[in-house]
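A quick write-up on the structure given underneath.
The complex is shown incomplete by one protein chain, all other protein chains being positioned as in the whole.
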């Protein structure tokens, strides 16, 4: 199981969310509460938007907790929109090209979950990727294939529609291979303007995904962040962070959320 | 351009061939004579056979010249049959899964050269790999695809025939994409019993490949190796090593060589 | 807290002890039972003796559980005497030169534990190292300083005496700096002939150290290993491994053990 965090709002130092809060992503990666996945030491990545044409990317196979560069980079880069991800896997090889976020032009993509029996259907799924996106594939994970299928199905035009089509394609391919519960996912996606979160599982089981409490409410509880974070800021996380974890709101099953500037849209994930 | 070396014969410490000789592979990697590829700092790998069921593999993205583990491993492992490879590339990502040798069961494979405009035909070539071999692909290089195409075409039964079929497949696919000079290669291949070397280029140009001088002759020149290396031993290299480099024999254009115990077979590479 | 294992006896594949047994070192590194140190992802090393003049060394900062090279190397190298070590630390930097074993000529050294407030007395301790050993120091750990102090105090001639002198030196230096409980350690040491284990703590607390059950007894319980491991073989570990963990024998407090061929010597650790 992987873990991820995505933020959009007023510019903040990335370390303020990735490293400083109680039970932050790095801490979670080392001290997992669940016995099933004892540690997330199989790679870390962060992608951020700024005024440059492409989002920046820092990915490393070092465990996040012992990477000095990670500490410095996140403590020096401010961003109004970024994603961070820690991997734990016994499947695809540990290499930087398998670390999230994945990037295509202005787009970033993080995933927690998996495609069941991915190895047996990988070749068939790769055949369905549109040629203009194929060369952007650098690694060997199911996550990267999911991203490029979604791109092939129009992610750049309609995010929920493309993700729906990607899920249907994986599920129908899986069915042919005799796999029933094909996909299990939360996704974080951005084009630098909007931030989308998805939560879905073919068999009803799915990883957790939470949205941050209302910032105005959080500021009353914790005046320290008053001048740091604007009221319209939002954070999505695989597991709550910080001092008020019971205030984080679970994203409902089979649904998505889009945060665009000060507006939040939600939708049911229709297949 | 990459460099490689393969050895078969009486068991020797791998460092005796990879590290100790004048102008050895590691030295070549740092001090390339040709201005075209100034350095081979993009990964190293060595694969060796011993009494274990699978050949061993050590692959690293560290430049070979600054990897202390490489020095220790090759100075402690004796093998009667091994291959070493140093990469220089501006193409596929620098990661261990892109380092040679590639391995499938008992088979090892190293490559110098390239498929022209590989990116544009990669998806099509991947579609031609037999499903039972597909899951063995871990990286993103043209070399690994060549190996798995050859496996799909019967490498385990008839090496020259499978390599011929692989080359024809790449060339015909390239033609459809408007690429004339499709492939440029030397290959080293082994199943732990035989060692094969191939040299071929679609347009007549191809990388160099040399076979070692006759060992009995070499021992007269250099009595130091008299007790180390048996007369029936052979070495294949992309560029000659050691003190008697003018004695190394170029492998002819479009041809192959098979060394099997004390026997050497040669053939023209027919397409 | 680190973990280590040392073996001496009939030659075995290193993976047979490091990777295959139940609750082996790699497994322990990922699934620590104690809540205090949740994971040992800060580096791995193995040193082995064979017929070469120096012991071999493979050290890596990759977590042991995701290092493919480690798997291959230990599955291909047989040795009659070797040591493996996994690190967990929030102190000295994660780099290969801080991974155990440390090596000087024929000697290997592994350590679990620490010198309290080492940073404040490091400079003074380094000043006490004999100049002929100083250049062999490559990293920044307390463990490496302990090894080189012991070398300076005659380790090559009398192991227990040199370790005693090293401990006394650390304790008296610590006292000057106002530190009472100065040292906390188990040590594994070898010159390629004998294997020594030490267990000591200035304040009475010390890490665990266990010796393997009698091999003849173990073979009755587990006939699978009958032909693999000779009766005179011994293993020292920070925590028991395998199926009969309750048979492992704790090394007593403040004592040492020397295994030399078929002979076992034990001593009280006198200061």
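To keep things simple, chains are lettered A, B and C as they appear, and every chain counts its residues starting from 1.
Here is the rule we use: contacts are C-beta pairs under 8 Å (C-beta built on N, C-alpha and C of every residue); 3 or more make two chains touch, one makes a residue touch a chain.
What you are looking at is a predicted structure, and each value in this text was computed from that prediction instead of being measured.
K.L.:
So one chain is hidden, and I want to know which residue out of C:52, C:140, C:208 or C:245 touches that hidden chain in the complete assembly.
P.N.:
Residue touching the absent chain, from the options given: C:140.
K.L.:
Have a look at A:73, A:181 or A:225 and name the one touching the chain we're not showing.
P.N.:
A:73
K.L.:
Tell me which residue among C:20, C:122 or C:232 touches the hidden chain in the full complex.
P.N.:
In the complete complex, the chain left out is touched by residue C:122.
K.L.:
Which parts of subunit C are in contact with the chain that was left out?
P.N.:
Counting over the whole complex, subunit C touches the hidden chain at residues 93, 95-97, 119-120, 122-123, 126-127, 129, 131, 134-135, 137-140.
K.L.:
To test your reading of the contact rule: which positions on subunit A touch the chain that is missing from view?
P.N.:
The missing chain touches subunit A at positions 13, 48, 50, 52, 56-60, 68-69, 72-73, 75-77, 96.
K.L.:
By the contact definition given up top, give the residues of subunit B that touch the hidden chain.
P.N.:
Residues of subunit B in contact with the hidden chain: 30-31, 38-39, 41-42, 61-63, 65-66, 68, 93-94.
One rule holds in what follows: only the chains that are shown with their structure count from here on.
K.L.:
Need the CA-centroid distance for the pair subunit B / subunit C, whole Å please.
P.N.:
So the centroids are 39 Å from each other.
K.L.:
Can you pull out the residues of subunit A that are in contact with at least two other chains?
P.N.:
93
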